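Yeah, one chain of the complex is gone here, protein chain that is, but the others are all in their spots.
As written, the chains take the letters A and B, and residue 1 is the first residue of each chain.
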Amino acid sequence: MTDSSPSDTLLSVHELRKYFHLNSSFLHRSGKTVKALDGVSLHIKPGETLGLVGESGCGKTTLAKCILNIETPSSGQILFEGARINDLSGENLKSLRRNLQVIFQDPFGSLTPRMRVSRILREPLDVHSIGKSDQRAQLVTEMLERVGLRADHGTRFPHELSGGQRQRVAIARALMVKPRLIVADEPVSALDVSIQAQIINLLVDLQREYHLSYLFVSHDLGVVKYISDRVVVMYLGKIVEAATRDDLFAKPFHPYTISLMSAIPVPRAGGRTAEVDVKGEVPSPINPPSGCPYHTRCHKSRSRCTTEIPQLRQQAEGHYAACHYPDREVKVDA
Amino acid sequence: MLTVRDLSVEFTTDRGVVTAVDRVSFSVDKGEMLGIVGESGCGKSVLARSIIRILPMPPARIRAGQLTLDGTNLLDLSEREMQKLRGKAVTMIFQEPMTSLNPKFKVGYQIAEVFRKHFGLRSSEAIERSVEMLALVGIPDPEERAKSYPFQLSGGMRQRVIIAMALAGDPQLLLADEPTTALDVTIQAQILDLIREINERSGTSMILITHDLGVIAELVQRVIVMYAGQIVEMTTTENLFDRPLHPYTVGLRNSIPDIDSPVSKYDGPLNEIAGSVPALDDLPIGCYFQGRCPKRMQVCADRQPVLKEVSPGHHVRCWLND
Partner (left out) sequence: MIFYIVRRLLQLIPVFLVMSIVVFMFLHLVPGDPVDAILGNEATEEAKASLRARLGLDQPLIVQYFMWAGRVLTGDLGNSIVNGGSVLDTILQKAGVTIFLAIGSVLLSVIIAVIGGTIASANKGTWIDLSVLGAALVGVSIPSFWLAILLMMTFAVNWQLLPSIGYTAPAEDFTEFVRHLILPVVTLGAIMAGALSRLTRSEMIDQLSQDYIVTARAKGLSKFEIVYKHALRNALIPIVTFAGLELGTVLGSAIVIERIFSLPGLGQLIVESIFLRDYPMVQGTILFLSLIFVLINLLVDISYTLLDPEIRLGGEQRND
């Protein structure tokens, strides 16, 4: 899915791998390896939202951490505006942070509890020397209003705010340095239903206003469908399907994507109509299955799936899936 | 089977007494699955915990006109008598499968405790029955799994263990507090199927507490919508989705980005409910939802609406339906 030339790409990830070695210590080495990311490639264009979907253990959080330079990938490349950002430090990392910000699931954990909101928002300005010091208070007030808070919210501590308000502060903090890309890791999952829509609407508004790109990591397909331009589905450290939002939801190829969609409870009298055809649980990433990582749970699995790893192949224009038998029409008995 | 009339739960806090559950009345029939939906702080979990009486008292205080399970007035029972009912006649399962099991005991042992406590079985028999329960909830290789510690099981498996433990006492009423919220969607689907199957097979009545209207649609026949400690709407699941009456219910339903809906961010913003839930110690006079309601009228700020039956089985607390 990396056909586009670098010129119109903000962030691109090439064959990224991240292996964790378990129980390694001075006298003891277990030799067990978790392949948290196993050859992941993707790109994000300016102003675009890339949805990243998958269940726990699929590697989506590790991928986000690698992009944010919190984890160092084992191999592969991460390019931001064409420049390698895998292993930055010092000034280079600092200048990357101006362009690349993050919003976490739990705004409470990511806001310093003993700082007032205005100081939390001012800090990035001080760190990156943005604006004259007398202008910074003004910039903070403007941003508070922009994310739907009042100026007097600046005098409060994070614990004095509601969950939705805290997430607005986290968004405001990310925006203070006017970044190009925001990694949003489950930004609405911890919020109440009535607040989720407010935050999603805010994120969409801000995207238009500041021409932001989002890497939107979520397990909630409904939210991803609403907010994304393109979507990547991950399973056990690999991308199993990638397409535009319209194509993916209209005609998914990978059996995992199909199952994921059918498993979501639908708020409508009678509930889901489709049967859930996904068996068992996600296998341990310590001992991933041979061949296709999904074959242990797949209703279409055949012998080839147990031996040969399917590559991500173009199934339709701009629509990629890693499946040996991606044809939806043919139902095969296992 | 379960009858609740005018149940209130108050908490004594540093800033005075707050009412977490405010004069709630409802009943659950034998074999029925009732849903309680609402956001954090609406009182749904406190309500369930007050039925099984596991709230810390103090600071909590329960008052009720009536709280009877199969003719037994639960509020008259001593703590010791209540212990005999808990885990047997009525039991409860919780949201966090990761932390709801004791990490230091094998899961088989933890289920066996129910058999030993309520049926006086010896430990070997109790363990045998535990293995049967594990098989019943679809855990493969139950004999081996009974010897596992919780940390050796996945979240989905742990939630199955917790369900097995709840079913061990063959309860008449099962209270399930967000039983699938912490699980991945494919596992959630499996657990929802399991809960439905148990209800159909054993006729256990259930109260399912959730914030997720999708889960409500999957499982329950009747729904209570709670807001700021009060029931604001109570009706059949069908009515809830097709003919919701309370503006809060309508707002909840419309604010969720639905996987089946073609709407994207380019089609306009999601319908949001403005503002946030009022704090329980700072509730307005009149209707508690007035500050966020798009259909607010003068009367809403003056007087609190009562829960009214507007059509058979459809109750709503809103001046619009007066």
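Throughout what follows, a residue touches a chain if its C-beta (ideal position, glycine included) is under 8 Å from a C-beta of that chain, and two chains touch if they have at least 3 such contacts.
What you see is a predicted model, and the numbers here were worked out from it, not measured in a lab.
Touching the missing chain, out of B:Arg15, B:Lys104 or B:Arg303, is residue B:Lys104. Within the set B:Leu7, B:Val28 or B:Ile52, the residue that contacts the chain not displayed is B:Ile52. If you put the hidden chain back, the residue from B:Ala64, B:Leu85 or B:Leu280 that touches it is B:Leu85. The set of chain B residues touching the chain not shown comprises 52, 54, 79-80, 83-88, 91-94, 96, 98-105, 113-114, 117-118, 149, 151-155, 162, 165-166, 169.
As a convention for this text, only the chains that are shown with their structure count from here on.
One finds 31 Å separating the Cα centroids of chain A and chain B. Contact residues on chain B toward chain A in their complex (touch as defined above): 39-40, 154-157, 184-190, 192-193, 211-219, 237-238, 240-242, 251-253, 255-261, 263-265, 269-274, 276-277, 292. For chain A in complex with chain B, the touching residues are 49, 55-56, 162-165, 192-198, 200-201, 204-205, 219-223, 225-227, 245, 249, 259-272, 276, 278, 281-282, 297.
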